[in-house]
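Notes follow once the structure below has been shown.
We show some of the complex, not the whole, and keep each chain where it was.
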Amino acid sequence: MKRIAVLTSGGDASGMNAAIRSVVRVGYVRKVEIIGVYRGYRGLLEKDFHPLLPRDVSGILERGGTILRTSRVPDFKKEENQYRAIKNMEEEGIEGLIVIGGNGSQTGNLAISEKGFPTIGIASTIDNDLWGTDYTIGFDTAVNTAINAIDKIRDAAVSHGRTFIVEVMGREAGFIALDAGLGGGADFILIPEMPFSIDKITENMKEAFRKRKMHHLIVCAEGAIHARDLEKEIKKRMPEVETRVSVLGYIQRGGSPTRFDRIIASQFGEFAVDALLGGEKGKLVGIKDNKITLIPLKDAVTKRKRINKDLYKLAEEVSV
Amino acid sequence: MKRIAVLTSGGDASGMNAAIRSVVRVGYVRKVEIIGVYRGYRGLLEKDFHPLLPRDVSGILERGGTILRTSRVPDFKKEENQYRAIKNMEEEGIEGLIVIGGNGSQTGNLAISEKGFPTIGIASTIDNDLWGTDYTIGFDTAVNTAINAIDKIRDAAVSHGRTFIVEVMGREAGFIALDAGLGGGADFILIPEMPFSIDKITENMKEAFRKRKMHHLIVCAEGAIHARDLEKEIKKRMPEVETRVSVLGYIQRGGSPTRFDRIIASQFGEFAVDALLGGEKGKLVGIKDNKITLIPLKDAVTKRKRINKDLYKLAEEVSV
């Protein structure tokens, strides 16, 4: 294999640039030409191809976002587009593809792979919801950003004796909420994977008020309940309580990546190049039990990754 | 004067602790007893008084929020409560009061002063909207937090070629929005003090699209227009544009204070103690033209502080 394309797709995540840099430089060392595809699958359809040399990825390790840009391309679900993408690559002598992204992106990647073109995915999404990998690139940075925000919000919560509801990202998964809640010292954590009772929360709050603990921090995943809705429910049960809402939003996506994300991104990039060169295809590069590993793309995107219930229980215990 | 009370009131702001520390330690050096009043005017009404010694304020310089807690006490507008507060202080031998807070808090402070009790205010609010002072404690930290958030959001904006609308605090004033917008490199800044045209914004955006600049950053003060409403207006005019909204909210209040806020807070605290000891009353400590100064409380809370229009114009120029 002498020419490999790389693209980033879907939601951007901190560390994507570190992964691109690793693919480009390891490719260079392995004497493979690396072609950057701009704007994700859009660029694959429009032949937005640019060769990348080691110097082209200088100074990007520390930067959030993705220099290759990204996009969401709903049209890519059409088979004709998938065939066109393959044809475009073949016309340019590209023999393998590396897709850096999350669930939706890897679904597109799987489709290309199933049509016979060699592809490897790199697990990268702040949501950390790809099956088979303990971590995805961007998750650690996102949670650290959320924790820093919660630390700031706690200042106000304590100063005023208020209840703050912090909504973090996670439409279908509570990974960010669980780690941000445990790491941020939340009193309650609401995630889609676990049933919760607002009655029980307000009972606990009343009990805490009796012990003169006046401030509370609730972290909820957007997929469990929206902060505004939770606020209304609490107000119904405790009209006297002062509540405030903070929806962290897009600050969770960006920023300079952490050690963890820079390192796994560098490792994933190398592993992906070597996997393609070693004849692997239709696999996702992830990390399992602290080892870089390959997961069948089909499993990664169809199986449901489970939350760590021990961590959820621990969060309850340390918030007494 | 041998005994001075100090309280924090209203919205918390980073640097309030640095001001408390300065009041306590300078008071100690001046051989004045400093009494901490907890939970703002609430504590004044409930005699929540605690003497503070230098060691009691160790390790708080770097912390957001306020160790004295704070509150909003609408009832304090009643004259009977103001008289009760004075009586409570007099019963404990307190001869002067220092109020650390923003507009509402200083209005209460003025009321006490006008009833004959010696008071001094310390300008502290993230909104920076007190007349007569160029800066208030907490503003610099709040804007730095907003700028860091905008830096992260820009990563996503650039990567996706999207338009992001970032809403910052400021119900009646655009100080945060102007500095955060200029410092964060916003393409457009919307503040209550300046008229704006959404038509003009979308025309500019269309022009930029033609030049292939695909991402935009708009910073708006909550008092100018809510980000959600602005998003709708833009969508009406440019249905094809991809927009995202981020409401920064309470993260702007907290966090470890910056150099600027730690230093002016230390200066304000010293100046307030010395002002009371020097016989001043009914004044606000602020900074004007880089000098610590006293402003009549009445002016500070009734006159309207103007935005720096040159800065607004500059922001337009550097966003070409």
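Going by the order they are written in, the chains are A and B; count residues from 1 in each one.
To be clear about the criterion, contacts are C-beta pairs under 8 Å (C-beta built on N, C-alpha and C of every residue); 3 or more make two chains touch, one makes a residue touch a chain.
Computed from a predicted model, the values in this text were never measured in an experiment.
Chemist: Copy number for the full complex, please, knowing 2 are shown in place.
Modeler: The complete complex, not just the displayed part, contains 4 copies.
What we mean here is this: only the chains that are shown with their structure count from here on.
Chemist: Could you give the separation in Å between the centres of chain A and chain B, each centre being the mean of its C-alpha atoms?
Modeler: 35
Chemist: Mind listing the chain A positions that touch chain B in their complex?
Modeler: Of all residues in chain A, those touching chain B are 8, 12, 14, 39, 63-66, 69-71, 145, 148-149, 151-156, 158-161, 164, 244-251, 253-255.
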